[in-house]
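Note that this complex is displayed minus one protein chain, with the remaining chains in position.
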Amino acid sequence: MDELREILEGIHPEVDYDTETGLIDKRIFDSFDVITLVGELVDTFDVEITAEQMIPENFNSMEAIRNLIERLSDE
Amino acid sequence: MSLISVEFLFFCAFVLLLYYLVKDRYRWIVLLLSSLVFYCLAGPKYVLYLLFSATSVYTGARLIDRMNDTRDAYLSEHKDGLNREEKKAYKASVKKKQKRILFLCVLANVLVLFTLKYLDFGIAYFNYYRLLITGNTNLVPQPGLILPLGISFYTFQSLGYVIDVYYGKVKSERNYFRFLLFISFFPQVVQGPISRFSALQQELFSEKRFEMERITSGLYRILWGLFKKLIIADRLSSYVARSAAFRMDYKGPYLLLCIFFYAFQIYGDFSGGIDVAIGVAELFGIRLTENFERPFFSKSIAEYWRRWHITLGTWFRDYIFYPLSVNKGILNLGKWCKKHLGEAVGKRVPVYLPMIAVWALTGMWHGSESKFIVWGLLNCTFLILGTEFEPLSKRIMEKLSLREDMLIVKLYRIFKTFWLMAFLRVFDFVKTPKDGFYLMADVFKRWDSFDLNEIYTTLLLPKEELIVALIAIAVLAAVSTIQRKGSIRAKILTKNAWIQYAGLIGLAAVVLIFGSYGLGYDAQSFIYMKF
Partner (left out) sequence: MGALTLFLFLSVNLLFMPKYIEENKDGRITEEFYREKMNSDVLFVGSSTVFSAINPIVLWEEYGITSFDRANASQTAWISYFMIKDAVEVSDPEMVVLDLSFFRYEDDYVEEAANRKAIDGMRPSKTKFQCIQAARSPDETYMDYVFPIGRFHSRWQYLNAEDWKYLYYKPTVSYNGYLPSFDVEPAQAERKTQVEDDSLMSDRNALFLDNIITICRENDLQLLLIKIPSYQPKWGEIFDGDVRMIAEDAGVRYVDFDEETEAIGLDYSIDTDDGGGHLNDAGSAKFTKYLGNFLVSNYQLQDHREDPAYSKIWKEKCERYHNGE
């Protein structure tokens, strides 16, 4: 799943995604970034993200985003 | 019954007594009954609206949840019999039905809210334009509907709940009466905060023991709310708002003062009321969500709106902004724009479009007149401008070798945000959006002669009252500054009982004496009459 890293680095290259766990809580990602990210995820992984997934816990770290995608592709 | 009234204090005292006298598991029933009584006191027939909302949303949520259960049961029963595609199709068909229920539920409640809130105004508009365009002088009569107590608040709160159930974020409440309490809980039904079911459920129904500390803490919160409301807001409103109505011939400086005071008036009024609501709930051992976080210390408009009327902001974010912006249609539109109009546009469309919608709705929430929509959209404009100019301002800062954490930069930003937000509030004073812009422009006119002594007569605010207002605002600012390092109440609660007591009595006395309430302000003069 290095595609995810690529997407994230495309948005904010300066962030260390291996350790950062507060992408939303620390406001590193603003609403722009989140919406851009969602657009990319939908395209790349062919998942359907709806408003119900739009909670900080799902986007706070690369790990969390990965889990989200896995959960969604399982369905 | 207003939250700011002696009657309400007595009502709370009575309910509180009852609440801690009955057994723990009946306590929520005491709250429910008193909430219904409280609501009935505002006009018994309006309870029907509340019950309609509660019943429709309760039923909708139950149906949606039960479909989840049957779906899960069906899937586990046919675990091996179905392949992935079949499972997916089945799930989708369930989701579709649930969506239909959700849609009906939302539609019904929104229709009621819209009709009550905007029908009169819509008819007025219709009449106006029909007259303008067709010259038809017949007027469609306005029904003059009266808004039931807190309808905007409880409608939003219950819609949030049913959407959460649909998303699977919370399980639906089986007990209708428990749900009814969630919707009608009396401290918050009048003006919020707009609570989430996931948070409030636990607070309302968990075990409670009587704790003196909680009572003290709640009382402090209530008194602080009364301080803001009675000493600042009501004192200013009896003068400033009244004088603002005659503003047209005002000199610029006075308009500016009006705008300045109005910012504190509206903050004292709203956040003071919320403090009372939260404090009263605290007496019952129930924590409500905070609705304000020292908004006047915000360094940008975006931050301001994260700290002012927080529960409305997050409501719009979660139930309007996100659903709109991650909606397939919007995302596709964004992609299309990206392809045809470039990266820059494509990136902005899925964010800005929902934002504009949210702010138009936020404007409408505040009132039915068109000026409120203009006000909302102006906020949105400034938010967008703030985002767009961020790179530029960063570059300027670099040029001037300023850093974001420098005090002067922070102060400048706080100053800028405060005045911008205060300026936009002039729409509250005026009739039409056009008047609002004129008024803003008027602030910069007639600065020729300015006599400090004229303030009292112009603002109709006697010197003594003005001094009290200014001192109270200074206290508010000081308290807010200290609060940044932690709750003052928590600190007081570590002190011994007599100090806690003295603080309470002192605060109560200040509110009692300097509050602006009761029958007018002529208590001294009126007693000097002979016959």
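All chains are identified by letter, namely A and B, in their written order; residue positions are counted from 1 within each chain.
The rule is simple: a contact is a pair of C-beta atoms (placed from the backbone, for glycine too) under 8 Å apart; a residue touches a chain by one contact, two chains touch by 3 or more.
The shown structure was predicted, so the numbers you read here are calculated from the model rather than taken from an experiment.
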item: Among shown chains, those touching the left-out chain; value: B
item: Given B:344, B:407 or B:519, the one touching the chain that is not displayed; value: B:519
item: Residue ranges of subunit B at the interface with the undisplayed chain; value: 6, 464, 497, 501, 505, 509, 512-519, 521, 523-524, 526-531
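In this section, only the chains that are shown with their structure count from here on.
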item: Interchain centroid distance [CA atoms averaged], subunit A/subunit B, Å; value: 31
item: Contact footprint of subunit A on subunit B as seen in their complex; value: 88, 91, 166-169, 318-319, 321-323, 325-326, 328, 331, 334-335, 347-348, 350-351, 355, 387
item: Subunit A residues touching subunit B - in the complex, by the definition given at the top; value: 31-32, 35-36, 38-39, 42-43, 48-52, 54-55, 75
